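What follows is a set of notes on a single structure, which appears directly below.
Just one protein chain is left out here, and the rest sit where they should.
For clarity, chains are labelled A and B in written order, and residue numbers in each chain start from 1.
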Amino acid sequence: MADYPTVWHKPPLIASAGLRWLLGGLVALYLATAMATIDINWARLAAGLPRGWRFVASFFTPDFISRGDEIIEGLAESLAMTVTSTVLGIALAIPLGLGAARNLAPRPVYLACRTVIATSRTLQELIVAIFFVKMFGFGPFAGMLTLTFSSIGFIAKLLAERIEAVDPGPLDAVRATGASWLQWVNYAIQPQVMPRLAGLSLYRLDINFRESAVLGIVGAGGIGATLNTALDRYEYSTAAAVLLSIIAIVLAAEYTSGLIRERLR
Amino acid sequence: MLRLTGLTKRYDRGEAALAGVDLTVPDGEVVALIGPSGAGKSTLIRCTNRLVEPTEGTVELDGQDITALAPAALRLARRRMGMIFQEFALIERLTVMENVLSGRLGYVGFWASWWRRFPPGDIQQAFHYLDRVGLAGFENKRADALSGGQRQRVGIARALMQAPALLLVDEPTASLDPRTSRQIMRLILELCDEGGLAAIINIHDVALARQFAHRIIGLRKGRLVFDGKPDSLTTDALTTIYGAEAWATLPDDDRDG
Partner (left out) sequence: MTTPVWRRRTTRGQWAIWCGWLFGALIVAQGWRFISDATLWDFVWDAPAQAGDMLSRMIPPRWSYAPAILKPLWDTVNIATIGTLLAIVLATPIAFLAARNTSPHAGILRPLALAIIAVSRSINTLIWALLLVTIVGPGVLAGILAVALHSIGFFGKLLYEAIEEIDPTQSEAITATGASPAQVLAYGVVPQVLPTFAGVSVYRWDINIRESAVLGIVGAGGIGLQLNASVSKLAWPQVTLILIAILGAVVVSEWVSARVRAAIV
C-alpha cells in the first residue's frame, strides 16, 4: 500500500505547458482589450435605467388599442410576407437542393448550386433587405424577396444534406426497373426525404416570421416598422403590445408545427 | 448484516414489482439473485440503497433502518453500499482515475471534488484498487477507451473505494462475453472474501450463479420462491423459479476451473 503514489493530476487538455500558458495569456489579453474598448456612457446609462424599468413595467399594461390599426396592419403584413416567402422559398429550394446533392447532380451543377446556397447563407437578412429596398422600393415586396432569398439557402442546404444521406438500396432498385430520372427521384428519393422537407418548411416558416419582425427597421415591411415607431415615440405600452403579439404568434406557431411534425413522423 | 423485511414496491400502474420480500444476508455472504426478466431482481437491488423508493417494508444495514433516513443521512448510509452496474455506468468522458475516485464522493466536499482535489489517502487507495483489479497504469485513460471487461473492473474499483460493507451488483456480466464474465465473477468473489463483504448479485446466468455464489435466491413475480445452497438448486427448483423447461439440458458441469 505504501508504494502507491499519493498524488494524481488529471492530464490537461493541452499537453504542452508552454502552449497552455501562451493560449491562456492570449485569451486573457484579448478579453482585457475587448472589455477596455467598450466605452460605456455611465450618465446615459443612469438616465436610461428608469426608462428601462418603465418599459419592463409596461409589459404588465400592454396597450393594444391606441395603435390597434397599425399593429393589426403590421402583423398582417408580416404574416403575408412569411407565408408567401416560405412557399416561394420551398419551390425554388427543391430544385436547388436536388442540384446540390452530391449523389444526384453532376459536378458542375453541384458546384453552381452550392455557390448559390453559400451566398444566400452568408448574407445577413437585413443587409439583403437594404439592397432590395433600394432596388424595389419600400414595402413588403422587398421584405418578401429578402425572406425568400434566405429561405432558399437554408432549405436547400439541409435538404441536400438529407438527400445525400438517403438509403442507397431503393435508389438502385428503382433505377434497375428502367425508370427515367424524374421517376427515379419521385419513387426512390421523394418518399425518403419528404418528412424532412416538411419539417424544414415548418421550421423555416417560424424563422421567417421572426425575421419579418425585423425587416421593417430598414423599410422592408412588416410589424418591425410599427415597433420601431412606437419605440421612437417612447410609447412603451404599444411596443410591449407588439412584442407580446410576436411572442404569442411565435409560440403558437411552434406549438402547431410541433403537433404537425409529430403526425408526419 | 443486511435485513430486508416485507420489502414491497408498487409502480404507478400494474402489479407489485416486489411483494413482501424478507431476506437476511450475514456479513461476508455472497448471494446470487436469480429469476426471470421482470421478476423484480433489479428493483430489489435498487430498493436496498433507495435509488428506487420502496412502497412498504424496511431495509436494515447493521441495525440502521435505511428506509427511515432523511436525504442527508441516506447519502451517508449509501457510502456503505457499493453498487456495480450491468452497463458499467462509468462516466464515459472522464479518466479511469476520476471514475475510481468518484467512489469517494460521499466522503469529500463539493469543491474538493469539483477541483479533483481528493485526499492523498484516497488517491493511494485508488492506485491500490486499480492494481488489484488488474488495471495498473490505466489511470489516465478515458473510460470510453476501455473494453467491456476493463470497464467493469473500473466499476468494481469504484464500488470498493466507498469502503462498503455490502456490494449491490446488478447483472455484472450481461454485457460481457463468457470468458470475461467468469473472470469478473471470480474477481468479485475474491474481493468479497478479502474484505469480508456481503454481496447481492443479481444475475441471469444460472450456471455462473451456481459456480460462484455461497447462496442462491430465486425471485418470481416479486416473491421469494427459492432460498438455498447452490447444490440444492434442482430442476424442480428451477421450474418453480422460471417455469417449466427442459432443464436437464442445462450444463451443470460448466466449470472452468
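In this section, a contact is a pair of C-beta atoms (placed from the backbone, for glycine too) under 8 Å apart; a residue touches a chain by one contact, two chains touch by 3 or more.
Being a predicted model, the structure only gives us computed values, none of them experimental.
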Which residue of B:16, B:91 or B:225 touches the chain not shown here: B:91
Residues belonging to subunit B that touch the chain removed from view: 49, 51, 75-79, 81-83, 85, 87, 89-94, 98, 102-107, 110, 113-114, 155, 158, 162, 168
Residue ranges of subunit A at the interface with the undisplayed chain: 31, 34-35, 37-41, 44-45, 47-49, 51-52, 55, 76-77, 79-84, 87, 122, 124, 126-127, 130-131, 134-137, 139-141, 144, 210-211, 213-214, 217-218, 221, 224, 227-228, 231, 234, 239, 243, 246-247, 250-251
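As a working rule, only the chains that are shown with their structure count from here on.
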Gap in Å, rounded to a whole number, between the CA centres of subunit B and subunit A: 50
Of subunit A, residues touching subunit B in the complex: 1, 4-11
Complex contact set, residues of subunit B against subunit A: 95, 97-98, 116, 120-121, 123-128, 131, 139-140
